[in-house]
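Heads up, one of the protein chains got dropped from this complex, but the rest are sitting where they should.
Right after this comes subunit A.
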């Protein structure tokens, strides 16, 4: 079973994401900010990360930079999940090592399509 770490400060979004991902047969874990997520990755590197952009304590982009610098941190596919639909942020995310992005609000079809696009399903 593939693993996915859902990183978002909103419990509601984490729950929605978890439901979608579990329907897609992912084994899900959650983190409410970038720092907790980095720890989780240190303990067990997931196959995929669904990552929020704006979070307290540590933002998505800082987590991403931290992750990509970790041993084995190049492996997980990272899908950035954002309401910032501007080009500047997307380019920044790509530069930091994001594989894809999803704009909120998302649904099952979008997550499924994006994960398929990067070879996760």
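Heads up, the rule we're going with is that a residue touches a chain if its C-beta (ideal position, glycine included) is under 8 Å from a C-beta of that chain, and two chains touch if they have at least 3 such contacts; residues count from 1.
Basically, contacts and distances are computed from a predicted model.
The chain not displayed here is annotated in its UniProt record as "protein-glutamate O-methyltransferase", chosen from "CO/xanthine dehydrogenase Mo-binding subunit", "Polar amino acid ABC transporter permease", "protein-glutamate O-methyltransferase" or "SCP2 domain-containing protein". Touching the missing chain, out of A:24, A:40 or A:90, is residue A:90. In the full complex, the hidden chain is touched by subunit A at residues 85-87, 90-91, 94, 98-103, 110, 113-114, 116-117.
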